[in-house]
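The other protein chains are all here in position, but one chain of the complex has been omitted.
Our next item is subunit A:
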Amino acid sequence: MATMECKIVTLGEGRVGKTSLALKYVKNEFHKDEISTVNANYLTKLVQIPQGSVQLNIWDTAGQERFRAIASNYYRQAKGALIVYDITDRKSFDKVVSWIKELKSQAEKNIVIVVAGNKCDMEKERQINRPEALEFCRKMQIRHFDTSAKSGNGVEEMFMELASQIFEANKGELGQSGRNSRRGKITVEKTKHRENSGKKGGCC
């Protein structure tokens, strides 16, 4: 069976849990004090969805805006984007709009965007009403997920949804032999399982 390889980027303010979400999903790890991300980290995971399999190459970016100036490769050929905000931090939610705008102008046209309201295990400190977030995403025609990297709530579903939406959006390319985009290239499924050789609790 063919595997679709696609790049997705995580975006959002600092300390909202971009790295934690990606790590939870890829390695099922959670560290309360995740090491802060400089520039970006890279993670991969092979996902089986009903339609086929997708290899997600997750490009986990740093929250500080300064890095945007230099890393033009963030969005290059990204098929999907995961915008994360912290439900206990109003400011991080307000930023979501600007991320969407930036993606619309910088990224490829058919990029699939999902929004994650992270840290939903901290319901008590919630500052963004859920209906408000849902309404906002409905207007933007973007799927919204409540996630918690700590408990794992919603993480799996969100990445699955992202994978299958990307698959749908790009299945036209499956037939062709990836002639114009390397990131979207079709490879014969690798027998070797991609495993990061890093030990548990490593850097990321």
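One rule holds for everything that comes next: a residue touches a chain if its C-beta (ideal position, glycine included) is under 8 Å from a C-beta of that chain, and two chains touch if they have at least 3 such contacts; residues count from 1.
One rule holds for everything that comes next: contacts and distances are computed from a predicted model.
Only one of "Phosphatidylinositol glycan anchor biosynthesis class T", "Cytoplasmic tRNA 2-thiolation protein 1", "NADH-ubiquinone oxidoreductase chain 4L" or "Rab-GAP TBC domain-containing protein" fits the UniProt record of the hidden chain, and that name is "Rab-GAP TBC domain-containing protein".
Within the complete assembly, A:A62 is the residue of A:A62, A:A81 or A:L162 that touches the hidden chain. Seen across the whole complex, the unshown chain contacts subunit A at 14-15, 31, 33-44, 55, 57, 62-64, 66-67, 69-73, 88-89, 91, 120-121, 123-126, 129-131, 146, 148, 153, 182-183, 194, 196-199, 201-204.
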